[in-house]
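Notes follow once the structure below has been shown.
Just one protein chain is left out here, and the rest sit where they should.
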Amino acid sequence: MNQTVWKKRYSFYLSLLVLLVALGLLFWLEVNKSNYGMAVSVIQKSLVFSVVAVSMNLLNGFTGMFSLGQAGFMAIGAYTTAILTIPLSRVDGVYYMKGVAPWLKGVKTTLSVLPEPLLIVFALLIGGMIAGIFAFFIGIPVLRLKSDYLAIATLGFSEIVRAVISSPQLDRVTNGSYGLKNIPGFGVTQAGGVLPVGAGSLLIPFFFALTTIAFIVLVINSSYGRAFKAIREDEVAAEAMGINLLKHKQLAFVISSVITAMAGGMLAMYMRSIEARAFSVTLTYDILLIVVIGGLGSVSGSVLGAFVVTFAKDWFLRFFDSPLVIGGFQVPFLRMGFRMVVFSILLMIVVLFYRRGLMGSSEFSWKGIFRWIRRKKEGVETTKGEMIDYPDPPPAKPAPLIPDPPGAPQEGGRDER
Amino acid sequence: MSFVTFIQHCLTGVSLGGAYALIAIGYSMVYGILLLINFAHADIFMMAGYFMIFSVSSFPWQISIPIVILGTVVLGVLIEKAAYMPLRSAPRMSIMISAIGVSYLLQNLATYLFSALPQAYPAIPPLKRQIRIGEVSASLVTFLTPVLTIILVFLLIFLLRKTKIGMAMRAVSKDYDTSKLMGIKINSIISLTFVIGSALAAVGSILYFTDRMSVTPFSGVLPGLKCFVAAVLGGIGSVPGAVIGGFLIGLSETFLVALGYSTFSDAFTFLLLILILLFRPTGLMGEDLQDKV
Amino acid sequence: MKKQYTLLVVFTLIIALIAGCAQTPSAPTDEQPSSDKVIRIGVFQPVTGENGGGGFQEVLGIRYAHEKFPTIDIDGETYAIELVEVDNKSDKTEAVTVAANLVSRQVSIVIGSYGSGVSIAAGPTFEEAQIPVIAPSATNPQVTEGNDYYFRVCFLDPFQGKVMATYAIDNGATKAAVITQLGDDYSSGLGNFFLKAFADLGGEIVSEQQFQTNQTDFKAILTNIKAADPDVIFAPSSIATAPLLIKQARELGITAQIMAGDTWENQTIIDNAGEDAEGVAISTFFDENDTSTPLAGEFVTGFKEFINANSEYYNKNGGDGVAAVSALGYDAYLTAYEAIKAAQSTDSVAIRDALVGIELEGVTGAIAFDENGDAKKNMAYIKVIQGGQFTFDKTVMTE
Partner (left out) sequence: MQFGGVVALNNLTMRIDPGEIVALIGPNGAGKTTAFNAITGVYPPTNGFVELEGKIIQQGFPKGKMKRLYAGENAGKYTKSLSLTPDRITKKGVARTFQNIRLFKNLTVFENVLIAHHTNMKAGVFQAAFGMNRKEEEDMRKRSWELLEMVDLSDVGLEKADNLPYGKQRHLEIARALATKPRLLLLDEPAAGMNPQETQEMGDFIRDIRERFSLTILIIEHHMNLVMDISDRIYVLDFGRQIAEGTPAEIQKNPEVIAAYLGVEQ
């Protein structure tokens, strides 16, 4: 008992320490980002993707629903954010072809009283809300059906969104085919402020990501989270336990979509200029790749996956795509597109042989790490990390000091055929 | 729109529908048996396109066609053995992810091997022959596609209804586990399903691409999605359903474009899907199956 | 068992990462900052992806220029000019990352990119880093609009649209149809400008059609166009879609002349579309047979030698023809060169200020920038495909 408590406090301090270190690192990177532009932009991207991955995991990993609508919801978020945050002075330049719809201009003028940071947060929230509403209405017909219908329907939905956004009929709102630019980035954009232009370009997305992911984690650890898992494990039994399937699936779907949309808004801020084409099915697949490699049903896995995959894809493994000669020897295969081949093969390996991904369905926790290390010393096999912290047993009975990790799912398990 | 234009559109729509139907059957059959959306099917179809390009470069088209069909079938079965068979006992979701993985792999592989730029699809002389009926003009393939589709479908239905194998296949799709108990060799049946599906996809791709003259690594994606919708629309697991669905989608799409709503031609397809799911989840010709509690 | 796989996957990743770190420097485009006697010019181009072909032709122009002017004198000291080439893969998301990459490698000025989309995407990154960029062939107004650090040495889409409209009218066309690609700013933009110009010049737009990205079947829209029976079809679109459009149009028995913008000046279109491509007209920035200025003639001969000297260049260029974008690439480099000379410094801001007032004679005509940073150009070349060749037809001037 006391040991558990002690461990808890212990890991709390550790996490705090790590957080501070991370912050310090980010701050340092930001101060001299002129030399580390690459690192900065890759980290930003990873942060955005980790949010999307986690929210996708909430559906696919925790509730056992297979949704492929991410790209669509991201598009909604991205466009809402972009439209609302493009500085009023730049608007006419952006809508250079058809001009901006007067009502929209009106809305923007009224909004322009808000200071930019507030405006951005507001825009993100609105984007999330719209996505949420859409999710709710799609959910009604689709969630009654088998999970794979959900997959194809959401996939369809994201295609529809793309088509609608780039349709000439919406030229004066979404600027149709011409895309949107001059979207404020993460950093402080008004020059002449106290801070230099571009300050916070890392810390701001970091906090966005932190809050959104924290929210999802809280939901997962709450009673509702347990209900989601129950549905994942066995719908019939869950229903027999009095869990209203439709309501809870709906809930998970909406939450996930809202967060995804907000991440989409962040992506828009990262890209600074967006077009409908960027939100194609491939985007969804890239995120799926992250989730699967990270481990279905593990939040920390998704975050880890987001960073590993993005770093590898956008930075370290770049050389895969350019012919490379070492000492007169032409390395074979290295040629445009090889990188993606490697990644898809990696995906297949994970799916076929190593279905648990990096983290399986277990979560990172100091306790886990320590046990892992200790076991390593003792040479005992064990899983990395362990389940979310244990429920405290009743004071009556002494709790087992360090219970075995109940995390790891065995083959099969999830939803029955 | 003038009568001629109307006819021209009908022609386009029907031939497009024919190609769709052939692909849709593949989805429908696989889903019927494995309850799996074979996302890779669209890319098998795409690969068939590339096979044609390469075989024609070294053989005359008469020989190439069988080669292409063979190659596609091999690819299809290979995928089944490599990516789906190991996951038989696994949860549905992993199989579906595996399917997506394969499609992702095939696309990237194609991009890597053949570059993202479109490759010109070889013109098969007799198929490309221009035919003019009054104002209406189109190449032979446009007329041929629907006809060929119908013929193939009838052959397939015959196979399913009249032969022992066909019976086995229908048994498996009705009740997987029981038919296993009945001593049906599940795996060979499944492989056979993939053989048929892929072969049809190959034929479909020849017709489709001859009409469109170029292949890119992504030219499978949209047709694929639409064909799955067609399969659902017709009632997943039912061959005639898939065909009807295929033609419906092909026609509706063409006419939407014709009426100037090209923006929404794709969107419409999926709207259709959601509507079906809402009002008749079992599709036009499918019957619903409840899983045992 | 599982354990092994864990190790396997983690291992592969780690190896990959290490390899990445280790290899990146030795990758061709990746020299680390070394001596201070070097000034870096970033080359921000798509060498792969949708616009890979054109992008590479542009790079060729730049490389040739670099070969001709490899060093520069800044207050007495001779600096070696070093090209830092990155590939934006004709992809917007990618573009942002590689732009950041260029910034972090301390280039003084950047040349790029082929394709307006990527240029627009990367614009803010460069602007924030206060590094000037010269776009050789990005014709979309948005590229330089509201960005003090983006310049361009080519004409703009509104101009190009007007040019093609004028050309059509001059050839006696009265009815035009326009096909544009949804979700593609270049295609839709140019299409619209043509639309306006053609109408202003008294022509009639009989049909407007759009198609989806990745769409390969244009029968339906072409059927509509056939019904409208136009004299010309203006179909600005990517190199990928061009041959399909052309062939399917002819298959439906459409005889109207097909016209497009600068992107279509690419051999692959002719290769794919075969004799159907005959008679297709395009507007472009430069023509190798127009040796009116000695500079141009000199460039053409020199460039041809440069191409023929290297088989890879020769193949990727599709022969030793001189693509307009190559000429523009050359001009862009020249402009950058002059600007550095004028600024007498490696400081990007100083160079930017020098660019504003720069004036020079390029192979594609005189170059001077207006307040937007766009080159003031008033002439375009029209080429028509004849006998499987892009052959010079005429030049068109407009105000």
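Here are a few things to note about the model shown:
We just call them A, B and C in the order they show up, numbering each chain from 1.
Keep in mind that, in the parts below, contacts are C-beta pairs under 8 Å (C-beta built on N, C-alpha and C of every residue); 3 or more make two chains touch, one makes a residue touch a chain.
Keep in mind it's a predicted model, so treat the numbers as computed, not measured.
Checked against the full complex, the candidates A:I243, A:I345 or A:I369 give a single residue touching the omitted chain, namely A:I243.
From the set A:V219, A:L283, A:V299 or A:M340, the residue in touch with the chain omitted from the display is A:V219, counting the whole complex. By the touch criterion stated above, the residues of subunit A touching the omitted chain are 215, 218-219, 222-224, 226-227, 229-230, 233-234, 236-245, 251, 255, 361, 387, 390-394, 396-397, 400, 403-404, 406, 409-410, 413-414.
What we mean here is this: only the chains that are shown with their structure count from here on.
The chains in contact with subunit B as well as with subunit C are A. Looking at subunit B, residues 115-116, 221, 263, 266 sit in touch with two or more other chains. Contact of a single residue of subunit C with at least two other chains is seen at positions 48, 52, 182, 210, 212.
Within the complex formed with subunit A, the subunit C residues making contact are 2-3, 5-6, 8-10, 12-13, 16-17, 19-21, 23-24, 26-29, 48, 52, 87, 92-93, 96-97, 100-104, 106, 117, 120-121, 123-125, 128-129, 141-142, 145-146, 180-185, 187-189, 192, 210, 212-213. If you check the complex, the residues on subunit C that touch subunit B are 48-50, 52-53, 182, 209-212, 214-217, 219-221, 223-224, 226-227, 239-240, 243-244, 247-248, 251-253, 268, 271-272.
Contact residues of subunit B toward subunit A in the complex are 35-37, 82-83, 86-87, 89-94, 96-98, 100-102, 104-105, 107-109, 111-112, 115-116, 221, 225, 228-229, 232, 263-264, 266-267, 269-271, 273-274, 277-278, 281, 293.
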